[in-house]
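For this depiction, one protein chain was excluded, whereas all remaining protein chains were kept in their positions.
== subunit A ==
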Amino acid sequence: MTSATALLVAEPAACTDELDRALRDDGFEVSHADIDGVESQAADLVLVSASFGLHRIALLSQRLAGPEDSPTVVVFPGEDLEELQACVRGGFDYVVPPFLPALLRTRLTSCRERGRLTRAVEEMAAVASLREYERDLSIAREIQSGFLPDELPCPPGWELAARFRPAKQVAGDFYDGFDLADGRRLGLVVADVCDKGIGAALFMALIRTLVRHTAQHTGTGDPACDIGVEPLRQAVCGTNRYLARNHLRQGYFATLFFGVLDPDTGMLFYINGGHNPPVLARAAGGRFLLEPTGPAVGMMPDSEFAIGQTRLLPGDQLFVYTDGVVEARDNGGGQFGTERMLDLIGRPASCADVLLDRVDERLRRHVGSAEQSDDITMLALRRQVRGRPTGRREAQG
């Protein structure tokens, strides 16, 4: 107890001479204060008169509790022993007269040790509950990754690639790519569930499942229509109906782009449900935006979705993304912006992966050390130029 400091907190009129003397005899540097005059970092040991009452003493103790080391707070009796009892019942340690140095020293040592133990237990409990939360979250992340495709299908003559960077452990974004109609069509999806965190992640899992399952289990329908159209329509309308019927009150919805490609002809049928318009960059020059053909999915029960259509020619590429790309912020709060993104997409790229790496690299440079504020998802589909395969897959295979 070398150069330890003690603070005696009592009414100015109260007599604390005996306690003061005993503490000094024990090597303490003693100072005095009224209860309102106590500053944090006041002393190693704070002795408070029980005459202030449990409530004020508890507030003082709270005020003195620091993030690192808090002083040990001990009460001593004023005139009324009832007040002391109330404090002891409230969990405070105490000393009582006669204040003889040897007795006081033993009591204070045990008070101090008990205080340290209590704090250690509280800290351990806090750390344990944080660890448990972190473990749950990392399990959620792992399960969620099972709702993304292990690898994207890639019909001959085409490249399909994606990038996915959640802002938190779990994401509301997702992308998907799967075969339809016995491999005669390719389905591709990019979606953004509103909001983020665990709630959005749960709805991501639901929406992804509904869309994929419905698309893959819907027949090709009317022979006069393209074989991809009916699965497309059913998947989006069915998912909207399901969400509106069962989950409208929770207020989650998703913006979603779902395209169905005929790899032989390059025809693409699509529904854009309130999603940031995908960009079609033509090899011959020019960019086209695939604007919404209906509202966000799950927002309203009576939504209608039209089918859009376009055709990818050799060398054309389609870039589908979520708002996390254009709304990515730098340290000053400045957004990445649509113009910058369009400029990057408009330049020729040797393959889909190169295009995504280019945008991703510029995005990372823009965000710099700022915190990533939203999930970032990008998907690129590119039709290869016949006879001149330039994609990475070909180079490796």
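The rule we apply is simple: a residue touches a chain if its C-beta (ideal position, glycine included) is under 8 Å from a C-beta of that chain, and two chains touch if they have at least 3 such contacts; residues count from 1.
Throughout what follows, contacts and distances are computed from a predicted model.
Novice: Unshown chain, UniProt name, "NADH-quinone oxidoreductase subunit H", "Branched-chain amino acid transport system permease protein", "ABC transporter substrate-binding protein" or "Anti-sigma factor antagonist"?
Specialist: Of the names offered in "NADH-quinone oxidoreductase subunit H", "Branched-chain amino acid transport system permease protein", "ABC transporter substrate-binding protein" or "Anti-sigma factor antagonist", the absent chain's UniProt record gives "Anti-sigma factor antagonist".
Novice: Which candidate, A:Glu11, A:Glu39, A:Asp179 or A:Asp195, sits in contact with the chain we can't see?
Specialist: Touches the omitted chain: A:Asp195.
Novice: Of the listed residues A:Ser49, A:Thr72, A:Thr214 or A:Asn276, which contacts the missing chain in the full complex?
Specialist: A:Asn276
Novice: Any idea which of A:Ala296, A:Val320, A:Ile345 or A:Met378 touches the chain not displayed?
Specialist: A:Ala296
Novice: Have a look at A:Tyr252, A:Tyr270, A:Tyr321 or A:Phe336 and name the one touching the chain we're not showing.
Specialist: Counting the whole complex, the residue in contact with the absent chain is A:Tyr252.
Novice: Could you list which residues of subunit A touch the chain missing from the display?
Specialist: Missing-chain contacts on subunit A: residues 192, 194-197, 248-249, 251-253, 255, 273-276, 292, 294-296, 299-300, 303, 323, 327, 373-374.
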